[in-house]
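Only one protein chain is missing from this complex, and each of the others stays in its spot.
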Amino acid sequence: MKKDIHARKRHLTLLLTLGVLGGAALAQDTIKVGILHSLTGTMSISEITVANAAQLAVDEINAGSGVMGKKIMVVKEDGASDWPTFATKAEKLLTQDKVAAVFGGWTSASRKSMLPVFEKNGGLLFYPVQFEGNECSPNIVYTGAQPNQQALPALDWAMGKGYKTIFLLGSDYVYPRTANLILKKHITDMKGTLAGEEYVPLGGTEFSSVINKIKAAKPDVIINTLNGDSNVSFFKQYQAAGYSAKTLPVISFSIAEQEAQSIGPALLTGQYATWNYFQSLPNAANKKFVAAYQKKYGKNTAITDPMAHAYMDVYLWKAAVEKAKSFDPMAVRKAIVGISMDSPLGKITVDANGSLTQAVYTGMSGAGGQFKVISQSKGVVAPQPYDKLAFPGKTCP
Amino acid sequence: MDPVFLSGQLFTGLSVASLLLLTALGLALSFGLMRVINMAHGEFLMIGGYLTFIAAKLMGPGFLWLAFPLAFVGTALLGALLEFTVIRRLYGRPLDTLLATWGISLILQQAARQIFGSTGVPVTAPAWLSGAVVVHGGVLDGLTFPHVRLFVIVLSALVLGGMWWLLNRSPFGMHVRAVNQNREVAASLGVNTRRLDMLVFALGAGIAGVAGVGLALLSPVNPTVGAAYIVNAFLVVVVGGVGSVLGAGAAALLLGFTTALAEGLTSSSLAQSIMLILVVVFLQWKPKGLFPTQSRALEET
Amino acid sequence: MNRSAQTVLIGVAALALIFAPLYLGAYSLTLLGRVLALSIAAIGICVVWGRGGILSLGQGLFFGLGGYALAMHLKLMATAKGELPDFMVYNGVEALPWFWKPFVSAPFALLMVLILPAAAAGLIAWLMFRRRITGVYVSIITQALVLAFVTWLNGSQGLTSGTNGITDFQMFLGINLRGESVARGLYWVTLLILGLCLAATALLLRTHFGAILTAIKDNENRVRFLGYNPAAYKIAAFALGGLLSGVSGALYTLHLGTISPAMIGVTFSIELVVWVALGGRSSLIGAVGGLILGNLAKDKISSAAPDAWLYVMGGLFVLVVLVLPQGVAGLLNHRRVRRTVPSVRREVKEVTDIA
Partner (left out) sequence: MPEMLLDVQGVTVSFDGFKAIQNLSLTVEKGSLRVLIGPNGAGKSTLLDTIIGKVRPVSGDVRYLGQSITRLPEYKIATLGICRKFQAPGVLDGLSVRENLLVACKRGKGVLASFKLGAAASERARVDELLSLTGLQGKAGMLAALLAHGEKQWLEIGMVVAADPQLLLLDEPTAGMTAQETAQTAELIRALAGKHTVLVIDHDMAFVELLDAPITVLHQGQVFREGDLATLRADADVMEIYLGRPKETPHAQA
């Protein structure tokens, strides 16, 4: 009966939709999850490897016993660096493929556009990237750093080193603007000095004026929230203008091992980055992860914080499913709170607000685009989606 | 205002102008002379960047001497191929060239992504370009002129001068101008107009390739880098007056200094919007650009 | 294809669209609804470009104005009384900016969905056509304007929510947007508006206005020296194109539950034009059909083979321009195929004109 309807359907819709594929019947022994990242477009630079990391975790789980006896079947969708596409594909994953969870998103804009879709359809999204906080959806597990798990520890570290006069440089979008808003409150609070604040358009390649302004402002350190390839332009032009880590250090929040490689490690030598993960972390889980990833995707592939988060997210989901004994997204979301595991990032725990309690590291860039950890938080840091100084009174529901 | 900052911004203006000019000069040929709206121009810049990367792999530190000829020849050949297969069929349909070359730009971007990966490739300026001229003492103490920036300024001036000579003083340029004024007459006088079209388009592509080398020293080399330059490059040509090489030079200076001024006074982000709006306002005042090419005989419709 | 076969085909397509909610799955229906909303912008492009000969690469600007006008209202509806929209709080904005205030009113917002894009398009057109800026200049200027708009939106985070765009809507006209049957209702409303826009535009193009527009495209000087002011007609056409884009943007925002600068930028604006070219720029049905099928194909192929998709799309553009200058509709309709002859010749003239 169902088949009949499908056949008739197809007949009619072919005319209009180039053939909409009816949902294939689910095999009993598999469970579907979605991986939704930009495989094309400007963001694909960052997101393809993150999608790969999630896929790796799925492959590992499938090579073992699966999740509650079921093999995971991945439905991979391309967000195409285009936010409405993320929303559309999320809708497809939830309503057509009926996936149990989605691993995906990078930019805040893509997450914001997916959020209503997940809330409307009762889906569950694992979001692996550091972000600006100020959001607390019951349908999203935010595993990347909250501002208090990256930006503020970096500020603490810089102040501790005696870098009191700070220049804030970022791309003109939500993360840098919000992170800097928070940082400014804390700079004042810590009796530091804001030397200047500058934003370049997304994808901007011209930094002559910016560098001139930095020079006039004479800061001790630059906190850099530039996005993607603007970093390449900035560091090329920064070095050309005669600056180096010795004369004026830069702490970056969006430069990981992969970005370091494409900027050219020589330009970055001695500069700093703050993350919850570096490829060089010595723990056993990380060694296993790095080895497995490089075996599958190439010997010299760089591994980054968002990749490690994406990889771990799949394992987190597995643990939560097994704890809930259900694939139901809301049951999983409920069960995930309090789950704790040893991951490539070290020991992590899921907080009630859906974010991770995790450690923070500051690394110094060296040869080959790798970072050497030079400082780390005392123990793990609990996530604070809303900064107390900048947004007093705001909490997760 | 601080004199060092002020003179620094003046230098910024010159530097921005040189980049605008470099990216626009190839368009001044294909768009200005042939009325082909080459949306794939940005991708020629990108290919120039990748060829620089290849040259650096092959040669090591002295790669620039290989990069320039390699980028010029590589992109020019690609340009010739494009002209022969696609553009040739679209002369007289400028708006259609826009659509077709947009398609080509997508293909080239994706090809670059599959060959070199979606992550950009590193290109670092050679040691002799990595220093800077620094002013010591006096009111301008600390003013810095990075070698790379000076190099790009000289490069764009050379390309501008070369193109001007080629179009206005060489036999090739005479033919180009003849075809530009009256295709039929030029053809009847023995100019091989088809070959000339191909050469002009290839030359425009080759110049974009050379520009790509310059950009690689200051900007990323990745599949989508061309998109960052294409809109501004078209604006330079339009503001300069379509078909005028010197106009492009003047427009690049105008836009460069305007940008530097706006960036100095406001923020980099706001400056871009301001610059774009100013261009539109400017075209109100001079719809045909700074150096309009006037002709009377062809006005009739 | 003859006229009656065409009518039958369009009739079948219309019926299939009307009854789509009865046989399409939830996702397919959502997708189709979105694409239908988008296709209203194609009507505008058909008028402005196909009939008026003006290629705007800035339709995203008007699309965005319509979308943002509605989104501002929806955002205020989703914000508790006396509070600020969340993104303003997070950007340190302390009072609702003046231009947000009237958007509390739904009728005002709906009116703005129509007025803002049309007025902006009219103003831009007035600036351009008054000074006889034509052809590729218009394309480049409109492209620059959409880039300027997007850059401004990105940079004015406290006022516009920047790159994130305005999102997270709840209620509209008393209807809970996340309710069960809203998807169907919205689909039919979209289809109805699309149908109305199509019919009204088709009627308009049959009036003397349509004839003058075609005449201006063919030979602007001839029309001018017959005593018509071509600029006035072009401004009217451009404003109409802007209006349709705005309506499209507002509906699309409603469908998607969000609007952001990246949705309306340079790439979006070019893609709109390209799908219209594919379908047939001078045929209303062709333009709308091209946009619908193109976007559906994009969804399917980019899912199945993301790497191949850009090759397919790029190759398609080149092929269409080379082989089907009047798009698929041009193949099907003889009268319009013949129309290509003069328009090509005219462009040749334009070229030599400026050279």
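Labels A, B and C are assigned to the chains in the order they are written; within every chain, residues are numbered from 1.
In the analysis below, contacts are C-beta pairs under 8 Å (C-beta built on N, C-alpha and C of every residue); 3 or more make two chains touch, one makes a residue touch a chain.
These figures come from a predicted structure and were not determined experimentally.
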Original post:
Given the contact definition stated above, which residue among C:217, C:255, C:281 or C:298 touches the chain not shown here?
Top reply: C:217
Original post:
In the full complex, which of C:26, C:232 or C:322 touches the chain missing from this view?
Top reply: C:232
Subject >> Chain not shown: contacting residue from C:108, C:126 or C:209 >> reply: C:209
**OP:** Over the whole complex, note the residues of chain C touching the chain we left out.
**Re:** 203-204, 206-209, 211-212, 214-215, 217-219, 221-230, 232-233, 236, 335, 338-339, 341-343, 345-346, 352
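As a convention for this text, only the chains that are shown with their structure count from here on.
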Subject >> Separation of chain B from chain C, taking each centre as the mean of its C-alpha atoms, in whole Å >> reply: 31
Subject >> Averaged-CA centre spacing for the pair chain B and chain A, given as whole angstrom >> reply: 36
Original post:
So which stretches of chain C touch two or more other chains?
Top reply: 151, 154-155, 307, 310
Original post:
For chain B, which residues are shared contacts with two or more other chains?
Top reply: 110, 227, 267, 269, 272
Original post:
Along chain B, where are the residues that touch chain A in the complex?
Top reply: 2, 4-5, 8-9, 11-12, 15-16, 19, 110, 113, 118-125, 129-132, 134, 142, 144, 146-149, 217-220, 222, 224-225, 227-229, 259-260, 263-264, 267-269, 271-272
Original post:
Okay, in this complex, where on chain B does chain C touch?
Top reply: 31, 33, 35, 37, 39, 86, 89-100, 102-107, 109-110, 114, 180-181, 183, 227, 231, 234-235, 238, 242-243, 267, 269-270, 272-273, 276-277, 279-280, 283-284, 287, 293, 295, 298-299, 301
Original post:
What does chain C use to touch chain A in their complex?
Top reply: 12-13, 16-17, 20, 23-28, 30-32, 34, 86-87, 89-92, 151, 154-155, 157, 161-165, 167-169, 178, 252, 256-258, 260, 262-263, 292-293, 296-297, 299-300, 302-303, 306-307, 309-310
